[in-house]
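Below: the structure, in structure tokens.
Here the complex is missing a single protein chain, while all its other protein chains stay put.
Here is chain A:
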Amino acid sequence: MSSPTSTPGRKRGRDGNPATPSSEGPTSPPSQRRRGQDSSNGDLMPMPTSPATDMLSPAAPQDTSLFSSPRASVLPNEVDMSSPLMYGTPSSRVEGTPRSSVRGTPARQRPDLGSVRKAPQVDLHSEPPSADGAVASEPNAGQRLVIWGTDVNVGTCKEKFQRFLQRFIDPTATEDENAGLDLNEPLYMQKLEEISVVGDPVLNVNCLQVQSFDAELYRQLICYPQEVIPTFDMAVNELFFERFPDSILEYQIQVRPYNALKTRNMRSLNPEDIDQLITISGMVIRTSQLIPEMQEAFFQCQVCAYSTRVEVDRGRIAEPAVCRHCNNTHSLALVHNRSAFSDKQMIKIQESPEDMPAGQTPHTTIVYAHNDLVDKVQPGDRINITGIYRAVPMRVSPIQSNVKSVYKTHIDAIHFRKTDEKRLHGLDEDAEQKLFTEDRVQTLKELAAKPDVYERLSSALAPSIYEHEDIKKGILLQLFGGTRKDFSQTGRGNFRAEVNILLCGDPGTSKSQLLQYVFNLVPRGQYTSGKGSSAVGLTAYVMKDPETRQLVLQTGALVLSDNGICCIDEFDKMSDSTRSVLHEVMEQQTLSIAKAGIICQLNARTAVLAAANPVESQWNPKKTTIENIQLPHTLLSRFDLIFLMLDPQDEAYDRRLAHHLVSLYYQSEEQIEEEFLDMAVLRDYIAYARTYINPRLSEEASQALIEAYVDMRKIGSGRGMVSAYPRQLESLIRLAEAHAKVRFSEKVETIDVEEAKRLHREALKQSATDPRTGFVDISILTTGMSATARKRKEEVAQALKKLIQAKGKTPAMKYQQLLDDLRGQSETAITKELFDEALRSLADEDYLTVTGKTVRLLA
């Protein structure tokens, strides 16, 4: 039984050469560079796993005592019990800790840190050429001690951390992040209080906060996590039991740092990162069974029944050769069920698709989770993991002297954070936050400052698609989205911030191409086709895992594109049941599931970009939008913008189109690059605006919006119809906010409202123009029928009623006869549909009933 947790070379080296510390570390400046060197020379030295190679180490015989009786003394003999060195050896049994209550609470081993107990310290005073050695007085002698191989002084480090805990107040904290905490009090002291109440002895520490408080401490934490974290543990326990002497914890508090900035991306891990604290993001792809790992072996003498315990040291157990009680050799046997084990699990994570360069396959990394981190994550979870990066040499083959010259790498997990977990609660700022370099931010801001940024961006969008500028502008605003507002306290719930867009038009007008482009542009885009997707594929379904019999919620395209865009092609070909799930998603932005005992509401704050073809193969300009695409108006009214993509058929347009296409085919790639914004810039621009810009309405803007809305309603009122509904006002607000985001403006101003109005009017002009009257009529979209059409229906019904009344007392009439009569007397053409509708409205009045081909009068 052994453990891979320990890192080979360094410890070995330290134990092996205690006599020559002067040649190593402490003299050199405690910079990362030095450490980097160290890691390539010393740290990576493979651990000699077989005794044969062990003996090779020239210094090995000196410390045999350490191996044969590891438990004999907690501390190496050379260390004085009263010296501050005590702190440098954070034993798992903190017997030397001064505070009684700390002693009363058992410490729990931290296999995530490897074995750290025996790290000796070196006194810088032993360095002969110490410049300030003479100046240093006795009392601060302790300050000169550092842990071997590092520049960490335990006393200082502990003090600094305690100061951090006691004083740190997060200046950037906002109310909703830290519910229930007083923002003006030290954050971590409140967390300690929480621990004393809840009894969960884990303190998560945000490394970013440590950095802002004490950069030096942060550097040490990142570079020497194995030494610094146990020191933090000690510090926090002392502090805690001083503060809450009576609280009873299951074991001592463990500090779990997260959000280390050292490495963000799995791909950028390199030999320099070994043994450092790193945070990377990724997706869990496989988890192993629970592995019991021996922490302490229990040996019993076969002869005299004397028992002894041996702790695992760097993955190995030194079996005592001689019984100390009866002095028989080789008489001790391992007793498994009295040995102590800890839980361990292997987790494989794969880099997230967003982090990958195109054309390459994702990398994977092995992570070991220990104790309570076991079973915290499931395959498919997206996580941020903080841990220590390790490299272990491949096993030395006992028969061969040749060695495979490759190391195995893994991460010992200290902290997990699921990035998609919060989807159930709200936006997770940390997970969404994409890191931008200062240069990048500068470029983006310069771009934003340009007066024509809006036009620039919209023309950068899908440059291969010709013109359709308003559509591109609409999609651009959709990509930015409105400002998220929370009205849940007033009972209204969330306001939708996403802009939904429907494109309809002739086949072959590059609608699919636009959708493909958007899908490729946004990080959380999903692309489905109405033909191929079922309601289940769009929403979520419950699946029983065949192995574990566990119910698993599998999410579909809409949930997967939460905070992204769901592109649905061939929207018209979608079945009714599938379409019906969209109702909830497109207005409430949630998805309710009640299946197999799982009842929940998932967030699906996704913007929908849909494309629909007309029912007839060509768009019929004589019909309204609804008639052309045959979609229920309840669904249509949920789209903020509905655009028609039609072949404009005019000469100037044709010429420009031809020019555009021809140049597409002969321009070289470089020319294309020059002409348009890079897709990556556009992507970053959008990501930046979405994350950092939250525009609010200014006074003038709200006034302008009110006017716009009133105007819209006025237009129709003259002709006796309603031309705008509150939904349209909401759309306007969203569009105006999105436009402000494009300008990187925190304030929605009048120009934003103007553009929103213009775009909205353009879209309406295209989609809600009544082909009979030529007027824009919003009711086409909201009720499915234009006001004129409704009026016409009324007129026909009245004419029909008159006709029947004129016929006198005939209880039953032939359907066809009646139609012909009506056509005969009417001066306008009466279609069969119109006639049917008239009949239906009369039937609604209980005037007549239609059975088959006969019309009967009632009463």
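FYI, a residue touches a chain if its C-beta (ideal position, glycine included) is under 8 Å from a C-beta of that chain, and two chains touch if they have at least 3 such contacts; residues count from 1.
Heads up, the rule we're going with is that contacts and distances are computed from a predicted model.
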Open item on the list: Suppose you had to identify the omitted chain by its UniProt name; would it be "EF-hand domain-containing protein", "Mini-chromosome maintenance complex-binding protein", "Multifunctional methyltransferase subunit TRM112-like protein" or "28S ribosomal protein S14, mitochondrial"?
Closed with: "Mini-chromosome maintenance complex-binding protein"
Open item on the list: For a quick check of understanding: of A:A260, A:A297, A:L332 or A:V392, which residue touches the chain that isn't displayed?
Closed with: A:V392
- [ ] May I ask which residue of A:L261, A:I291 or A:A497 touches the chain that does not appear here?
- [x] A:I291
Task: Among A:V662, A:V710, A:A812 or A:L858, residue touching the chain not depicted - done: A:V662
Task: Hidden partner interface residues of chain A, rising order - done: 2-4, 8-9, 12-13, 16, 39-42, 44-49, 53, 56-57, 270-271, 274, 283, 285-286, 288, 291, 293, 315, 346, 348, 350, 353, 356-366, 379-380, 391-395, 397, 400-410, 462-464, 466, 507-510, 512-513, 516-517, 520, 532, 617, 647, 649, 651, 654-655, 657-659, 661-666, 668-669, 672, 679
